[in-house]
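We show some of the complex, not the whole, and keep each chain where it was.
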Amino acid sequence: MGGNTFGKIFTVTTFGESHGAGVGCVLDGCPAGVPLTIETIERELSRRKPSGTSAASTTRREADIPEILSGVFEGQTLGTPIAILVRNQDQHSTDYDTLRDVYRPGHADWTWEAKFGRRDHRGGGRSSGRETVGRVAAGAVAKAYLAKFGVSIQGWASSIAGIEVPQDDGFDMDFAEKNPLRVPHREYAEKIRQKLEALRAEGDSAGGIVACSISGVAAGLGEPVFDKLDAVLAQAMLSIGAAKAVEFGSGFASADSVGSALNDQFEHPSGVLKRPAPPPVGNSGSPFRTPPAGKSLNTLCVPVKYATNNAGGMLGGISTGMPIEFRVAFKPVPSISKRQTTIDRKGDIRELSIEGRHDICIVPRAVSVVEAMSALVLADMMLFNSVNC
Amino acid sequence: MGGNTFGKIFTVTTFGESHGAGVGCVLDGCPAGVPLTIETIERELSRRKPSGTSAASTTRREADIPEILSGVFEGQTLGTPIAILVRNQDQHSTDYDTLRDVYRPGHADWTWEAKFGRRDHRGGGRSSGRETVGRVAAGAVAKAYLAKFGVSIQGWASSIAGIEVPQDDGFDMDFAEKNPLRVPHREYAEKIRQKLEALRAEGDSAGGIVACSISGVAAGLGEPVFDKLDAVLAQAMLSIGAAKAVEFGSGFASADSVGSALNDQFEHPSGVLKRPAPPPVGNSGSPFRTPPAGKSLNTLCVPVKYATNNAGGMLGGISTGMPIEFRVAFKPVPSISKRQTTIDRKGDIRELSIEGRHDICIVPRAVSVVEAMSALVLADMMLFNSVNC
């Protein structure tokens, strides 16, 4: 494996270069019987698409029409590999001819070439964010699987260009999906929009933070030791281009706290802290194993609550039943029209101003990728968990 | 696999509970011919050991005498699995009888039981930090392997109990290894010691940050897409108990920056930016493949430099040749003697004051674990890289 496969049981392999024939994925290990239509995948892909009118986005229009090549029959998954292909369109490949021999600062052009001895220079080739089309398509399938268990995943832009969205009265998660910046705050969405327009005018770009909250995951999910739930989520998040950091629950702030403040205390919900009677059929304790159809996993779980969630929903790498919460930092888009000095393959100095159509902040579009990777981690972990308890 | 194996080629499997017969590891995929003695392993284990006199540490004395059970013959690795066993000693198991039925806040007691339906409650069983003995032993082997290529790994405590060590004139990396707190600053080591003693007196505990710098890694290491070098390091770091966050290079600060400031600019070292002539033997471009014995990988690498290292030594998940730099946040030790309210297996409320011998800050001992996991990631990646280019 060249690192293009993720997961152990519910595994996704993505393929494709930015300006090749297409991008896509093969999903193996998805159980049979999950309802799946092309619309499910289209919906998620449209959330990832650049919004031509957004302050943050490229004006490249990507039709992104997915085709399911295999694994689905009469509206349900077969248990066989689900291959999904999205053909590349609107490929202004010649736009990139000038980049054939130049290494863009902040991009993977040079490191890629150091590793492989060659690269497809057109639009970044496989190091392009376009690779995430395959992730989002696969994530759509994972979400469909998770929906059976009442697990839902919600990401949003919690900070862009240094402007952090406050969790005050204006905070409105519904609004996040209604504006192309994915900012859950009408007032701050406008502030951020103005800041991004200003940066665009300067030929510069911005970074930001995607926050994510996952609800409906019962206690007991995750493999302790190396495959802790947070550890695998951390890999998933840092595998997204431009991600530079991740923190769970109180994260870096934990380091400055003390045990008596940070330990989440158990609550005592209505005197029912005993383990429930075991489910009637062959279940040695894990609520993930055989949830009744249509019921949230949480309803099966030992009804312990915690007063706080500094842990971000995980202790010892295993879910606590509280929402799983984390934040991912993304660096500014490295493609800027401001003039930079760089080198070319001959070692000569070159002045570079990247004029192509590019995002100036990846955060709004990264929301769907963070969610997709979360869904892939959870689906894989839930399947894995079902056998390990 | 139940998540107790790490790596793809240079793989380590750890085993053992805190108060069982022993802890250890089996390392598979280590090439033949690496010089290895028991002293190499003992040296790293001693760095992980609690220092009975340290402000941060438990007074539990762990002899931690490793035995190599296999894979080494006449002072060199055989290419076969290297099994290392450290028997448990000084097991005051009865100390833990009171914890059989009580879930400690901030620990994995309850989540572990939610997952497996049972646990070895003695000293946290397998969720104990004692599991990292196997990691550190394996990391010692990985370091021995990496030493052949001039790769060196240095971790230190960069912040403890809210006191951040400044990178001023007093900063002295040599001092880090000379004090049990692993603080590279004589003055701040004393400040931190005093703070920890105060917390101990209060029955409380502290968190902190381990910083790590890896030098000698040439450009071109890492698998783009899911197994980005930073992504795999992120998993490795978050797999350490009590780790809550990780950031690479400028990390979270990247999110607030702009592209023109954050992009590391290429430097032009003495006009030699051309790719070097390919090495004489069967090498399609990767400097990792066949480094001349005794030479740093860096010397083989295209001599590009960067003016800054905001990227933390990686772009697109592939090493740039600059030092790999990251920071890991650890939460305060959850075991505190301050009184806490918790529940027991019957769902009854219990008052809990954890009087056992425990660390009050894990950060100094975590330094060796951060290094060990880094070494395991790099050894695995270097072997993997050698075939993928």
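Going by the order they are written in, the chains are A and B; count residues from 1 in each one.
The definition used in the following text is that a contact is a pair of C-beta atoms (placed from the backbone, for glycine too) under 8 Å apart; a residue touches a chain by one contact, two chains touch by 3 or more.
Keep in mind it's a predicted model, so treat the numbers as computed, not measured.
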Copy number across the full structure, from 2 displayed chains: 4
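We take it that only the chains that are shown with their structure count from here on.
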Gap in Å, rounded to a whole number, between the CA centres of chain B and chain A: 26
Of all residues in chain B, those that touch chain A in their complex: 1-6, 8, 14, 103, 105-108, 110-118, 126-127, 131, 159, 161-162, 199, 203-209, 218-228, 230-239, 241, 243-252, 254-260, 262-266, 268, 271-275, 284-287, 301-302, 304, 310-312, 314-321, 329-336, 338, 340-343, 345-349, 385, 388-389
